[in-house]
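Data first, discussion second: the structure below is written as structure tokens.
The complex is shown incomplete by one protein chain, all other protein chains being positioned as in the whole.
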Amino acid sequence: MTDEIGVGMVGHAFMGAVHSHAWRNVHRFFDVPLTPRLAVLGGRDATRAKDAATKYGWAAVETDWRALVARDDVQIVDICTPGDTHAEIALAALAAGKHVLCEKPLANTVAEAEAMAAAAEEAATRGVRSMVAFNYRRVPAIALARKLVAEGRIGDIRHVRAVYLQDWLSDPEAPMTWRLRRELAGSGALGDLGAHIVDAAQYVTGDLITGVSGTTETFVRSRPDGDGRAEVTVDDAAVFMARFSSGALGTFEATRYALGRKNAMRLEVNGTRGSLAFDFEAMNELSAYFEDDGPAAGFRRILVTEPDHPYFGAWWPPGHLIGYEHTFTHEVADFLTAIGGGEDPAPGFADGLRVQRVLSAVEESAGQQSAWTTIGDPR
Amino acid sequence: MTDEIGVGMVGHAFMGAVHSHAWRNVHRFFDVPLTPRLAVLGGRDATRAKDAATKYGWAAVETDWRALVARDDVQIVDICTPGDTHAEIALAALAAGKHVLCEKPLANTVAEAEAMAAAAEEAATRGVRSMVAFNYRRVPAIALARKLVAEGRIGDIRHVRAVYLQDWLSDPEAPMTWRLRRELAGSGALGDLGAHIVDAAQYVTGDLITGVSGTTETFVRSRPDGDGRAEVTVDDAAVFMARFSSGALGTFEATRYALGRKNAMRLEVNGTRGSLAFDFEAMNELSAYFEDDGPAAGFRRILVTEPDHPYFGAWWPPGHLIGYEHTFTHEVADFLTAIGGGEDPAPGFADGLRVQRVLSAVEESAGQQSAWTTIGDPR
Amino acid sequence: MTDEIGVGMVGHAFMGAVHSHAWRNVHRFFDVPLTPRLAVLGGRDATRAKDAATKYGWAAVETDWRALVARDDVQIVDICTPGDTHAEIALAALAAGKHVLCEKPLANTVAEAEAMAAAAEEAATRGVRSMVAFNYRRVPAIALARKLVAEGRIGDIRHVRAVYLQDWLSDPEAPMTWRLRRELAGSGALGDLGAHIVDAAQYVTGDLITGVSGTTETFVRSRPDGDGRAEVTVDDAAVFMARFSSGALGTFEATRYALGRKNAMRLEVNGTRGSLAFDFEAMNELSAYFEDDGPAAGFRRILVTEPDHPYFGAWWPPGHLIGYEHTFTHEVADFLTAIGGGEDPAPGFADGLRVQRVLSAVEESAGQQSAWTTIGDPR
Partner (left out) sequence: MTDEIGVGMVGHAFMGAVHSHAWRNVHRFFDVPLTPRLAVLGGRDATRAKDAATKYGWAAVETDWRALVARDDVQIVDICTPGDTHAEIALAALAAGKHVLCEKPLANTVAEAEAMAAAAEEAATRGVRSMVAFNYRRVPAIALARKLVAEGRIGDIRHVRAVYLQDWLSDPEAPMTWRLRRELAGSGALGDLGAHIVDAAQYVTGDLITGVSGTTETFVRSRPDGDGRAEVTVDDAAVFMARFSSGALGTFEATRYALGRKNAMRLEVNGTRGSLAFDFEAMNELSAYFEDDGPAAGFRRILVTEPDHPYFGAWWPPGHLIGYEHTFTHEVADFLTAIGGGEDPAPGFADGLRVQRVLSAVEESAGQQSAWTTIGDPR
């Protein structure tokens, strides 16, 4: 057993549950340099936080995140709250010398994200690490896609086609949630789903988006909330076109109204030598086409479950699939490895900021009749 | 055997070959009120036209399309030439009282298309019929999709997602062709491929596009042409966002650079009660999702090969697939039925004009930093 | 235009319709050395035969197949009747010096098939050609599969897995047909569907079945027939295990009760270097796995629509699919090419006999508690 490292996690809803699973199990599968200790769970309601701590295996509870950050038994702060509190918690944690894992989107505004990226850069000089939780990078198929692009097997990229389709708002009477309030969530499908596909597209291509033209829509303007109805103040769907610094052309769509598509995070890349396609609803597969396969060329359905595929060697024999939560175990493994190795993990807050700038440009464009909008500093 | 009707076809390249097959065989499978007689083939080069006439089964040849239009044994003029000659031939044929089937896109400019639509409207008062050859409407799966939407099984449409992906220009050294010259083709992927998905989207949804924001790209600026190189003067790829009169949101992409996608004309529609998805590379299938299927809901892979499916009753037993050229046989069957029944076939030139206006708006938007551009008269 | 060759076709039901289409169109797409003339259609009922001749384009009609065989304007006899008449017609035609194309299964008994194969062998010495109509060999994907095996890309074959699934008898009240009468059809699913997969398996592997163990079932013993019910005297389904001369192990299943499977003629082959999989319901695709593809190995979905794929060069651009009847056009093209070239076409009657022996061994095994039954002369 390696040295332990104490984790304090703020928030215990969906993301809290899945992060807990990762912290609890990562060292059972990966040779991480540090073994996480589930020290303390942060939640504003003491009773609910205690129940969650028991269920998920956390040793203690704090109702004030500041107290959590301040604890000596916490070396990592894991932020699983809505986006409106990310900046405040992350800045405090980094200042206190705690490594920070922060859920995506990094923040609700570019200004917050810039402050966080600056703080992260400064903290890194003190050996304090930070990472933004774009877990889809840790899908083995997505990681393999990036590898194939990096090896040049796809050639120069010409097209990127990304959609993230869900359907849980299709029903106009689906209830109100914090995800539909701008003050908490920052945006709707754009920030929640669009952030993932923007990051994945930039990650897989190794390229950056330089400009966008977008439009957004709110199909259902109010929803049931308790006895009454509450106004929806975010987008239900967002679509945009993009150009990458290489000259590649991209299309993006994020929606919660694609009936029958449950979690269809899809990415297709077409290059001069090959193409790649991915759909999270078949997350253990990557489709790949290589032009030099000649008369027997065709999209290969690669089952990304071999020992030499990214991450999969830690799990089961080929063909014994893994699921959604594994991406978080991979994420935490990478984070612990970076901390233990004294290196900055990826994606860092700077990467989160880049995504934020793209999302912000989409909103800006949408507000200006879809006028083409460049990304201030695409770095 | 029913009465014969003489056909004169102008052009004998790809479209000419497939139209010939349809004219030759339609009455063997469909109970059409008129039996086509392959009277005359038009082609500027006498030798090549004669060879084509022999190969495809045409009785005579004319090297001047005006002579073809003027012949007494021609009651239908079928226009299979590049877009720059559509208007001239169609106007002459309609004026001469000949029924006209015209390949898509209807014309190279909105002005030409307007003139054609006006002429077609006038000709109809004289019992002269005209149709634009959007053959994908005649894919049984696409026709079934429209039927399901019309029956209300998809509910109100919220999203349309259409791409038409080919890859024959991926190789930068692929040779020059008339399809890459603006003066002949009007536009590139936009008019060739985009026209099909715009028409299919409007046909399946029964709705019209009211505005767009688009951008286009020419990845390879010049191509081998004989001993030298010629400049490519059309778009290689076009992407655009659209809104429909119902409020639905659409994304469209047409490209010839999607390596590995050979003829991936795809359409997905998401509504409040269900969803539909189609891919021409599996053209005998329609995917359909119905929310009221409950816990056993899932995208149904409907093999559209039953006797009670659109058009299929004319062919083989279930599961015995049909192919690309069948869509033209269906098209010709519908055209003959309309002529015989004294009714206007669909899609008429007015429908072709509507598509032209959308394509024109995309180009206009692309030239203005993707600014949102409304469709003048969406009717 | 090449020299004409007169065709007389006996039978005008399903197979007659699709053969007619092939004879009518083959020279429009393939450079065949002889152009078929649709000389005469044979059918016992004069009125129905005349109607069919008009519909399908035949110049004359005979109600006695003997008269058809005897005509001077007939050089090819195409047998599209039920299996009970194949032997008699074929023997007469070959004796009369007419080339013979015979629908499958070659005959209703091994004895008949032996006589036919012997007659064909003798006729070949006189330049008279014969072929059995295993049209699935002419699916481009199946032909490509054989090519890949022959090139050694699959290595040594270890497993063959073949099913042919239809569902048109699932309903116990589906009406009686000649296909369910032993005296006409010889057998049920076994001869109708099983014959195809036995031939396809032997064709693709280039190997022969040496022994089988089988069982058959008749789920529904009588069916509506006019005002009453008629007894079903053939199998509804047949399953069998097989060994090939190479040592490969095979499983086969033919049924008309696989609800939802419309024409699922499937074949999978696993070898020491690769695997192949095919499903007629996606007939333009071949799945192929090559072990030496390394970490990016996966089943390739090859769209078998390239100019350099078998047969496809005669048709449309890549991705523009073909359908069921094209396999007959290919068959007729190959037959005409063999006749014109003075060579024996494949599959010949000897191949049909081999299939017949396998089917017969399955029935023998089924009658003996599935005891393993060797194929007399597997050649």
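All chains are identified by letter, namely A, B and C, in their written order; residue positions are counted from 1 within each chain.
Here is the rule we use: contacts are C-beta pairs under 8 Å (C-beta built on N, C-alpha and C of every residue); 3 or more make two chains touch, one makes a residue touch a chain.
This is a predicted model, so every value here is computed, not measured.
Put simply, the hidden chain is in touch with A, B, C once you look at the whole complex. Within the full complex, the residue among C:Thr63, C:Thr85, C:Ser170 or C:Thr337 touching the omitted chain is C:Ser170.
Across B:Ala107, B:Ala123 or B:Leu148, the residue that sits in touch with the chain not pictured is B:Leu148. Across the entire complex, the residue among C:Ala49, C:Ala258 or C:Val332 in touch with the chain not shown is C:Ala258. The hidden chain makes contact, of the residues C:Thr35, C:Thr63 or C:Thr215, with C:Thr215. Of the residues in subunit A, those that touch the hidden partner chain are 1, 14, 18, 20-21, 24-25, 28, 54-57, 166, 168, 261-264, 280-284, 303, 305, 316-326.
Contact between subunit B and the unshown chain involves residues 144, 148, 153, 285-288, 290, 293, 295-303, 306, 308-309. Contacts to the hidden chain, counted on subunit C, fall at residues 158-159, 161, 163, 165, 167, 170, 172, 213-215, 217, 219, 237, 239-241, 243, 247, 249, 251, 253, 255, 257-261, 268, 270-275, 289, 291, 297-299, 369-372.
Keep in mind that, in the parts below, only the chains that are shown with their structure count from here on.
Each chain gets a centre from the mean of its Cα atoms; the one farthest from the centre of subunit C is A. Subunit B and subunit C have centres, each the mean of its CA atoms, that are 36 Å apart. Taking the mean of the C-alpha atoms as each chain's centre, subunit A and subunit B sit 41 Å apart.
In terms of their C-alpha centroids, the spacing between subunit A and subunit C amounts to 54 Å. For subunit B, the set of residues touching two or more other chains reads 261.
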